[in-house]
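The following block contains the structure, expressed as structure tokens.
Omission of a single protein chain aside, the complex is shown with its protein chains in their original locations.
Right after this comes chain A.
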């Protein structure tokens, strides 16, 4: 009992977990299982044949290899940016700028990289994937880094360790939980990256994701798609389990500090890290600036067109209406994801602190991550064959769009929040409990202030992901409620100079909306939850 008085009881934690898990069961597990079962419908022979083909396994190999390479590049590029965000004063703008790539439609980024690297191929795929995902690493790791107590590092330096040594043996281990979280998310995003792989890889470099799409949508080969979905699912589970095991060995309590205590001007060798960080930011900004410049190719014609529906009415909404739709849908999705993500994180942390077997905690954790690793096409087609069984036939409802986006955003909230919650020093909580605070009071006084900043960061990030979400949205959205990314994709797919100019103007508008919203959320933290 003594143990339980310090926190929520495991039973309460399980009740918390039931909400996100229930959501996951209805809007993810059930549709995916149904569509895979349909593939098995005509007997397992078709599925087994695909599994027996060498080409299938080459596909698996290439998918994992390009995802691993993209993750490595994103982590290496993201770390110096994380340093900037965490330790260098005046990096608020950088924090916002790194988010911008995330909202850009893949077709636009794909075309930009194709123009940069005309031969496309693996290098272009890896760089484009990393371009999208540097923000995940920079913001997740930066969020924790900002609160890592500087004194341990200073002590190591005082004892004669070089700056590099102090980083690798003191700072890096402290960052490992966030690094692991970020790497897992980036890996899943890259493994299921669709638009850029299709555009830059063509028919030569195919992944499980593009092949599932082609088999489901163009070839109408459901047994083949089911086989590949199964392989994709197992590969994702495998990677997540490896990640969870690695995290289990590393996660430890840190003494977290307020950021005001840890920020200072870089000194000596730290300028190298800061310089690298700025270099990465410049590399991220170059394609963005190119897009903005391109949007002015026809003067302001593209921007004027945003008030209309494109050349000869290519769209059913105006560009500005699409922007409003984007904001509305992303707000719904983010609010829903925050509720689900916070419930899940609190449940996972509580279960982790209780006597529940670590395996159970990891299983729940892994399950929550799965939507990031499974094809949007599989889920989308799964909705068609399942959701009519629910009252109200959600299959053709506009409400399905924020629900599907929340599926993608929730794991991001969990991954941002969880490392910070887990790093809260248990002694702080024990001290609070000893001083007479009940379980809720301990959360309110200890965990919430420490994690508040991460929660806001994850809200901003989730919002941006929802704003830019294309795969599931383009499949589910209705033309009169089309979002900006969907509108851009549609404009690019039509002839006519005005449509093209409008597409790039819409990209700029989307980036503008992103920056404004990220800035608003950043500002919230000043008035909202305080730090220490």
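Going forward, contacts are C-beta pairs under 8 Å (C-beta built on N, C-alpha and C of every residue); 3 or more make two chains touch, one makes a residue touch a chain; residues count from 1.
Operating definition for what follows: contacts and distances are computed from a predicted model.
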Protein name (UniProt record) of the chain left out of view, among "Thiamin ABC transporter, substrate-binding component", "Autoinducer 2 import system permease protein LsrD", "MxaD protein" or "Hydrogenase formation protein HypD": "Thiamin ABC transporter, substrate-binding component"
Contact residue for the chain not shown (choose from A:323, A:379 or A:394): A:394
Contacting the left-out chain in the complete assembly, out of A:145, A:233, A:381 or A:463: A:381
On chain A, residues whose C-beta touches the chain left out of the figure: 23, 26, 38, 107, 110-111, 114-115, 198-199, 201-204, 214, 216-220, 297-298, 311-314, 316, 328, 331-333, 335-336, 381, 384-385, 388, 390-392, 394-400, 402-403, 406, 474-475, 478-479, 490, 492-497, 500-501
